[in-house]
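The complex appears here without one of its protein chains, the remainder shown in place.
Naming follows writing order (A and B), and every chain is counted from residue 1.
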Amino acid sequence: MHEKMNAKMEAREINFYYGAVRALKNINMSITGNTVTAIIGPSGCGKSTFIRLLNRMHELVAGSRVEGHVYLDGKDILDPTIDAVDVRRSVGMVFQKPNPFPKTIFENISYGLTVNNVRDKDYIEAKVVESLKKAALWDEVKDRLKDNALRLSGGQQQRLCIARCLAVGPEVLLFDEPCASLDPISTGKIEELMLELKKNYTIVIVTHNMQQAARVSDTTGFFLMGELIEFGKTQDIFTAPKNKQTEAYITGRFG
Amino acid sequence: MENFTKIKEKIYRGGFTALAFSSLVFLAGIILLLLKESLPLFRHVRFSDFIFGRAWYPTASVPEWGIFPLIMASFWVTLGALFICVPLGVGSALYIHEIASAQQRVFLKPLIEILASIPSVVYGFFGMVVAAPFLQKAFGLPTGLCALTASIILGIMAIPTVCSLAEDALSCVPDSFREASYAVGANRWQTLMRVVLPAAGSGVSTAIILGMSRAIGETMTVLMVAGGAAIVPRSFLQPVRPMTSTIAAEMGEAVMGSLHYNALFSIGLVLFVITLVFNMIAEMVCKRFRLKLGIDR
Partner (left out) sequence: MKKRFSQRIGFGILWLCMAATLFFLGSIIYFIVVRGAGVFSWQFLTDVPRKSMTAGGVAPAIAGTVYLTMGAMVFALPLGIACAIYLNEYSPRGFIVNIIRMSINNLAGVPSVVFGLFGLALFVKSFKFGVSILSGSLTLGILVLPLIISAAQEALMAVPQSLREASLALGATHWQTIKRIVLPNALSGILTGAILSIGRIAGETAPILFTAATFYNRGFPKSIFDEAMALPYHIYALMTEGTHPDQQTAIAYGCALILLLLVLAISASAIIIRQRQRRFHA
C-alpha cells in the first residue's frame, strides 16, 4: 500500500510496437520515490525498451509506436503535447557503454546546462563541481578539468556520464546496464554511488547481473517476452519468487 | 524563452527539409529545360526521323537532323571501351582483393582512387598527342583520331572507376563464404572464381554498368580523339562523332534559339534518357546485391 501512495513514476497499460512486432505487453508498474528499482530478464525481453520509454528515448527509433501512459508525479509524460526535451531534463539516463562527448571534462558536465540556456558562468562552475562531487569523481579529476574526457578510464567515464546527468537537475535517474562494460572494481564504485544517490533521486536500473540487482535494488521487476512477469520487493523475488519462470531465471536455468 | 527555442527547432527542421529537396528540383529542372529547349525541333522534324535518320547536316542549306550515326558512334566507342575496362578493371580488383599482400593493398587501393580523379581532358590530350600518332603509325591509318583510339582512351579512363567499385563489391562478400569453400578442399583460384566472384556478381555488374554509363556520357575524351565525322561507323578505324562530342563541338556555333540549338538539346535529352536508364538498372542490380548478401543500409 505504501508504494502506491508514494509513486514517483507510474506506467499504466503500456504496449509498445516496433513496426508490427509487439515488444511490450500491458505493462503496469509503479516506482516509489527515493528507491532503486531493478529490471531483470533475458536479452530481448523488452527491459531496455521499457526503460527508454521512461524518458521518451524510444522516439529515436523510427517506426516505433507506444500505447498507454507513464506518469511522473501524476503528469502523463507520453502526452504528445508535452515536449520530450522537458521530460528528459527531469528524467536523466546513463547508458550501457560510457559515452562521454569528445570534449573536456568540464565541457561534458556543463553541456546539459548550456543547452538549457544557463549562461551564468559562476553558477555553471559551481554546478560542475557539485555534480562531480556527487558522482564521486571530483577527487580524481579536480586538477584536470580541461583534459579530454576520453582519456579517463572506463569506470571514470561512466561516473562522468552520471555527473553529466546530475548537472541538469533530474529527479529520476535511469541506468541502462551501466556496468556491462566495466571491471568489477569500477562496478563496485558505481553500485556504491547508486546507494548514495537514492537519498536524493529515484533510480531505475536495467541489469543482466542478478547479484547486482540483489545488491542495489529495493524493488525488482522480471520481464520475459515483453511481459512483466513478476514485480515486488527484491528480497521476496530473490528468496521466494511467486512465479515459476521467475524462479527458473533467477536460479540460472535460462537466460 | 522556452517558446523561442521550440520555434527555432521548427524553423531549422523546415529549412533543412526545404533544402533537401534541392536535388529533386535540379533533376526536375534539367528534365524540364531539356524538354523545353528541344521540343521546338519536333515541330519540323518527326521524332522517328530524328532518331533513325542517317544524315546529320545541321548547317547545310537544307539541314538534315538524323542522329543515328551519332548514337551508333556512342554505342561503338562505349562497347570498345568495355573490352578494355571490364577485364582490366575487374582483373585488377580481383588482384587487389585476392593476391596483393597487405602492404600492396594499403598502397594500391588509394592509388587507384587517386588515379580516378585524373580529369578527362588530360586523357583526351594524351590520346591526341601520344596515342593517336602511335596507333596511326602502328596500323598505317589515314588518321589516328578514330573510334579505336577513342575506345582505348575511354577504356583506360574507366578502369579506376570500375576497379574501385568492383573491389568494394568483392570486399562485401563475407569471409564465411570463402572459408566454407576452403573447407571442402577448393584452392584459392577455385574459391575466387566459383564462390567469391559469383557472390559479388551483381555488385561487380553494378560497377560495370556505372562505368559504361560514365563512358557514354564522357565528353572531352571523345571530343578530342574520336575524329568527329558524322557517319555510321563501319569499322573501328574510322573517325566517328558520338553524341556528347557533337553537343560540345557545335553548341559554340549554334545560334541561340535556332533549330540547330534545339537539335543539340534534343541530343542532350536522348543522352540523358540513356544514362538515366543505365543508372536505374545499376540501382536495381545493386539493390539485389545488397539483399543477396543481407546488407541493409
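Operating definition for what follows: a contact is a pair of C-beta atoms (placed from the backbone, for glycine too) under 8 Å apart; a residue touches a chain by one contact, two chains touch by 3 or more.
Note that the structure is a prediction, hence the values are computed from the model and not measured.
One of B:Phe26, B:Phe52 or B:Phe139 touches the chain omitted from the figure, and that residue is B:Phe26.
Although one chain is not shown, part of chain B still touches it, namely residues 5, 8-9, 12-13, 15-17, 19-24, 26-30, 33-34, 36-37, 87-92, 94-96, 98-100, 108, 110, 112-115, 117-126, 128-130, 156, 159-160, 163, 187-190, 192-193, 210, 213, 216-220, 223-224, 244, 247-248, 251-252, 256, 264-265, 268, 271-272, 275-276, 278-280, 282-283. The set of chain A residues touching the chain not shown comprises 55, 57, 60, 62-63, 85-86, 88-89, 92-93, 95, 97, 99-102, 111-112, 115-116, 161, 164-165, 168.
Note that in this section only the chains that are shown with their structure count from here on.
We define each chain's centre as the mean of its Cα atoms; on that basis chain A and chain B are separated by 54 Å.
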